[in-house]
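This structure is in structure tokens; I'll ask about it shortly.
In this view, the complex is presented without one of its protein chains, the others remaining in place.
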Amino acid sequence: MGLRSGLAQIRRRAYEILEVARPGDRSSRVADMFILGLIVANVAAVVLGTVESVLRSTGPLLDAFERVSVAIFTVEYVLRLWSAVERRLQERRLRTRVKYATSWLAVVDLLAILPAYLPVLLRIDLRTLRLIRLFRLSHLLKVGRYSRALRTFSVVLRAKREELAVAVLAVLILLLITSSLMYYAEHEVQPEAFASIPAAMWWGAAALTTVGYGDVYPVTAVGKVLGIISAVLGIGLFALPAGILASGFSDALASSCSEDGVCPTCGREREAA
Amino acid sequence: MGLRSGLAQIRRRAYEILEVARPGDRSSRVADMFILGLIVANVAAVVLGTVESVLRSTGPLLDAFERVSVAIFTVEYVLRLWSAVERRLQERRLRTRVKYATSWLAVVDLLAILPAYLPVLLRIDLRTLRLIRLFRLSHLLKVGRYSRALRTFSVVLRAKREELAVAVLAVLILLLITSSLMYYAEHEVQPEAFASIPAAMWWGAAALTTVGYGDVYPVTAVGKVLGIISAVLGIGLFALPAGILASGFSDALASSCSEDGVCPTCGREREAA
Amino acid sequence: MGLRSGLAQIRRRAYEILEVARPGDRSSRVADMFILGLIVANVAAVVLGTVESVLRSTGPLLDAFERVSVAIFTVEYVLRLWSAVERRLQERRLRTRVKYATSWLAVVDLLAILPAYLPVLLRIDLRTLRLIRLFRLSHLLKVGRYSRALRTFSVVLRAKREELAVAVLAVLILLLITSSLMYYAEHEVQPEAFASIPAAMWWGAAALTTVGYGDVYPVTAVGKVLGIISAVLGIGLFALPAGILASGFSDALASSCSEDGVCPTCGREREAA
Partner (left out) sequence: MGLRSGLAQIRRRAYEILEVARPGDRSSRVADMFILGLIVANVAAVVLGTVESVLRSTGPLLDAFERVSVAIFTVEYVLRLWSAVERRLQERRLRTRVKYATSWLAVVDLLAILPAYLPVLLRIDLRTLRLIRLFRLSHLLKVGRYSRALRTFSVVLRAKREELAVAVLAVLILLLITSSLMYYAEHEVQPEAFASIPAAMWWGAAALTTVGYGDVYPVTAVGKVLGIISAVLGIGLFALPAGILASGFSDALASSCSEDGVCPTCGREREAA
């Protein structure tokens, strides 16, 4: 067995270990758990590193941990990129690697380690760049037992994407109209809080989504009537996507089951088309 | 080919271009996109025009843009009205045009350009009239790929209009009763915030819709118990329309598919009645 | 035709006019609309009568209107009670009248007019008693075209009453547990706002129902973590009844349609049992 095929075997094994584990492949599962644990610990370090008291007491420790984890993530990234060719062996290597490197997760992985290697960027606040690591938590959603649920989600969202887009568009138009009306109603009495329509949209978003911080609210009679109407319309804004998604999940289940040829409602076998 | 039939051809083409594009008709799509883009830009100008700093720096530019876009919208409106007869060629022209001119979108379109031509109205605050332009954003919802979703929405809302009306009526009665009870509970202790039942309805709307600005809230024991009950009832107010709409969307899908004679759940063909 | 049968005919007609109108019976519809209009106007008078400025300017008018409408409502109540025997002609008169008089709507109707006739009660604040008139608005829900929707609601609520009761019970237990935990977390730091567990429940209700007035909120670290958990659990509190009602409405539709012998999902005719 030559060096070439030896390397190919190592690459094959690296690919198997780094990607989602097959049932029974224990070292792959251990590696997955280790990387996921490190991601979570790394995010925890970023989050806790912003707490003054923690930074003062364990700052050097956090720094050391960061350096070590960045090193491991770098090795992981290089291995993933190198073994990415195992995905589609019949395609050209460069093509498969570029395809992998431009995928959402790979870009996030690169951005998460890059700042540590760019002393040129040192002048920018590196803490802001650390934030990119939070997105690496998406790896958590790839864990085996969540993947079926995620697939259902993506089926539902894709099936209902037009209804949801219209709902979001309607929300935005409604937000714009409500805020504009409120601007004309309240501008004179509260020239600070309702200084302009964009400023009034801060109130509008809080009212329509029923957050209601209470820093801004109408005080005129017209404004309060508008506010009541907005709040009631806000109920509809919650009910609409809830209804869309509810029917989406029902359909997803129905169609996924009907693939087996059995109607999920009445239990009858589907006849051949 | 005489002038008459030449004009008729132009009218036909104008109609095709201004209305929703057929697949493949590129100039129609470009015109649609241009008008939609102009509407969005016009709305953005209205909104940004209320920001003090923007107005000071780019006020004249916004004014010029407004004049140009109003001119284009006028041409568009006249063309639409003129070519409206193409909708129903067998009907009388005046009749078809009046029908078009009194439709929701045409009225909004007219109101959006009218103020610019009425110097008599100059004494009223023109900015308020500009607000009507926001409603032109409804044109966005007519874009091809949203039309199917919009049709579903209108089917669901029409099918469930009685249930939703009863739900809204129940919300209003509940709002009135809760606010009145709260008025009697809190009026003596907070004569300002709960000055009257209409004033108490400002609290009531914020509580039932779970907005909760926090500018008004009960302080007496009786009032707080009432407030807790209102908040819990508020959960039901969200659940009711969400449930109605959810079943409405499921039905809409089921009935729309069953028109093809195929059960959407089990994939069997419907037998002839 | 003797006096007796003449009276019986008048009673029959009074019953037909006061109860829900049959299609085509115009005088019955007019009477229904008049009574409903009077109820709404009466409620509006009660509500506006609490506004200081309205009371000062149109107080005597409101008083006169109240006296007149109470007089009409009294006549209406007596007529309803008298003609109630037409409901079940085969039962004993007293029995049918007592049955009618103890129904929800009749009790509300009586309570709405009673205070005006009880000078003995004059020492109590009559305004509080006027509030009972608000409940007369329930008559609005009896209007013909809402009755189908109301029947659907009552079917859904009855079918899901156990699930909804468990949901409410779970909400109350959760409210109690969250508030108690918060009391122990915040009592020492905020002895005013979290004076006792019942006091902490004011916070708990605002947090779980996502109202969030902002007059009370945790300030300790433990309290804030508890607050975050409560808020996230609050999402579930909305999702649970929404889900229950959604399936309830779907079932109600399915079973109501299946009465026609046709499955609403697959369009097949139901076979005889």
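As written, the chains take the letters A, B and C, and residue 1 is the first residue of each chain.
Basically, a contact is a pair of C-beta atoms (placed from the backbone, for glycine too) under 8 Å apart; a residue touches a chain by one contact, two chains touch by 3 or more.
Worth saying up front: this structure is predicted, and the values here are computed from it rather than measured.
When the whole complex is considered, the residue among C:166, C:189 or C:222 that touches the unshown chain is C:166. Across A:18, A:166 or A:242, the residue that sits in touch with the chain not pictured is A:242. Taking the complete complex into account, residues 162-163, 165-166, 169-170, 173, 176-177, 180-181, 183-184, 195-199, 206-207, 210-214, 217, 224, 227-228, 231-232, 234-236, 238-240, 242-244, 246-247, 250-251, 254, 258, 263-266, 268, 270-271, 273 of chain C touch the chain not shown. Touching the omitted chain from chain B are residues 210-214, 238, 242-243, 246. Residues of chain A that touch the chain left out of view are 43, 46-48, 50-52, 127-128, 131, 134-135, 137-138, 140-141, 145-146, 148-150, 152-153, 156, 168, 171, 201-202, 205-206, 209-215, 237-238, 241-246, 248-250, 252-253, 264-269.
Going forward, only the chains that are shown with their structure count from here on.
Looking at the partners of chain A and chain B together, the chains they share are C.
Interface chain A/chain C: over half of the residue numbers present appear on both copies, so the contact uses mostly the same residues. By residue number, more than half of the contact pairs of A-B reappear in one of the listed pairs B-C or A-C, namely B-C. Farthest chain from chain C, judged by C-alpha centroids: A.
Centre-to-centre separation of chain A and chain C, using mean CA positions: 43 Å. Within chain B, residues 206, 210-214, 238, 242-244, 246, 250, 263-266, 268 each touch two or more of the remaining chains.
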